[in-house]
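I have a structure here, written as structure tokens, and I will follow up with some questions on it.
With one protein chain removed, the remaining protein chains of the complex are shown where they sit.
Let's turn to chain A:
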């Protein structure tokens, strides 16, 4: 036998040897297909857990292969074995370093992925460098990979923490939804305690949340839960007051905020923002997302709002078995504290015969938690059927549950007790045993008038074999031996006979019973007791020998007996406190719901405690974002400005002026243009230029008036801004668009149309979408209706010639606005696609609608009326020239060809000087695409940048090229048939590049 085994082992080994030689040959062949085949086999080996490390040298040679599938398989191999073969792995590093510079983002990303997965400590500096570079990559996909690489590097070398935190800080500012989840994951792993890094990004994360991919949502939500518990004060105190306040909060927040609050608790608007923005995710198809929102509400929402999560949680019970298990566990914990919210769904927790045991037990647990005076009869009826289940472990658990109901609800204690006694005649032993144990506990809580039951149990004693049950009966008889004076000695007699064959636990209780009887009825039981004590003295178990010795000293008086024997009676027959029948989930609430620690009921590695609410609210202004910060513009709540943000107020005030003025002047425009719409385009150029400069001057003066009243810091800000404006007056309106406008929410629906195909030019998705939005109608002018617009830079779905515009309408009045629509009367010459009428807008609510406007490739304002049921407001949208384009992707070749066609009068150019900040490759591109919606055209030359777009209405190409002559100056050329637009764009770009 042994020989056969060993010989087969040898054969197996030799076979392996042979095939590995074969594989090596295949890998070293010149044929690509053979190599691929070999790699496939090797991956098969790895998958089965076989060792293929000896092939390392042969495999690593192929790392630079042109065949992408082969390359990927080599990557798989490399990551698996690099840790074992560190020296050889280093050979591949240069390939990755080269690939990190590849123009193809997928290749850059996968090179970084593999490089960071090779767990070789010597390359830590190289990884660090690669991560830093990738974190500033133009492609969000590469940046996402960089966020993942941070965690890998950290687990390889924790000393890099400080540097990695810097990268995390940078990536947290990223506004791509793709990156958000991954970087928060990195944050959670590397520096979860650096809560200060979150402050500035808090509002952005809240607003991006809906658009982040599902997995990222889970991570972000759990991080924000922890964050909120440290930054906001508890909404749970004085809940009634809070409730009233909630109403007021929605109705007219701003008016309220102005008057001093006498109310003791005001929810921080940021706290509210988080709750509001996570709520829609309860409808997610991903169960993990639903669960994480549910735990967020559980830990953060005012008690009366927690109810919203129940329906969604109950829905999850329809999902897979494993999902049910986790969800039921969490519901079990919740149902102890707030049974009210799950009570209406009680029937969803009814057990089905097909459920696995652990699901059944959990459902039972929840039903028991939910039991109250009103529903107990329904629940008990349900329990009746469970007791008869074929699954005996479950039946036993049901009996426990009945016991718990009986102690918790005094009304039914007797009924339950009687039911349990009937179960004692059940045929199944486990059921009987469990009943005995539960009855014992119940009797202890109400020891009077139950001698009948005890007698009954004593009768059953002979038939019960389960030790725990026998022990329980013995204990009961001993404890209440005075109530059953006749039966007790008889039971003891029987026990004396069978003592030697009993289980330990039964023996212990027999000794107890004997001792108690000796004290109460020594006449009848003296001999029996001594007999049992003698048996116990020579028992195998030391526990029983110990106990016997102790009892003997205690009860049998002799010359050596100590002081204790005087108290024997008081010791043994003391009245014992009744046991509490409690849920096993009682103490689980010390863990955050939805976590692994909660599931296993012990602290898992890396579990982050949820802190208690702070007693005093930390400074909420830390979350205010410096408006000047050019990285990104914060998007705040869609319904209301922040109370603490005084800068915000002044801004909106400022805009109000500008907005009104704009309306005024453009309506003049439209009246003249209606008569001579044909001459529009020519006129427009100069006119709008004038207007722009006028605007900026007036704004400047109004600003300087106002700023005198504000804080020092703000003054400084304003001054800086003023200086800037004076320097580049013409650019002022643009700058304002980007930086000062109150930003709006960035809804899910916003960027959905970016992949439409056009022939022959392929319209690509926008490289950059400015988050800023512009005031259309101020709430004061609009009698409570406020409107803001925003260019989502997406192809318009309503017509090819239209620019899509997104309106966010907010009702900041205290009454409901009805029938909001765009009026019939609009300026002529422009085709507007109206949004469908909004029937109702509740106070405090806001809605985002999209519309399309055909601007005819001009910057002339579109005038129209915004109507509600009662009022009409004239408004106008004036586009910036950069928004009249759609980005186009083309090759360098096509670009040259098209440029060749657009020479002569179609070409405008200017010499530019650039601010030093803009000279780097990325900064320049970023600047350009933020000014105008253009696509980047790849170029082979270092100092040459090309961008392409087409005008929305006519579809004419607009080609922009920047040729840098030296570090700070260059030539900007624009080729397009639309010369007017061309020259306007030229001016805008020129000023933008001159600014830092």
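As a convention for this text, a contact is a pair of C-beta atoms (placed from the backbone, for glycine too) under 8 Å apart; a residue touches a chain by one contact, two chains touch by 3 or more; residues count from 1.
By our rule, contacts and distances are computed from a predicted model.
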Exercise for the section: For the chain that's not shown, choose its UniProt protein name out of "WD repeat containing, antisense to TP73", "FAD-dependent oxidoreductase domain-containing protein 1", "AP-3 complex subunit mu-1" or "UTP4 protein". Expected result: "AP-3 complex subunit mu-1"
Problem - Identified contact with the non-displayed chain, of A:19, A:304, A:353 or A:463 - result: A:353
Completion exercise
Only one of A:597, A:624, A:773 or A:812 touches the unshown chain, namely A:597
Problem - Of A:178, A:466, A:535 or A:622, the residue in touch with the unshown chain - result: A:178
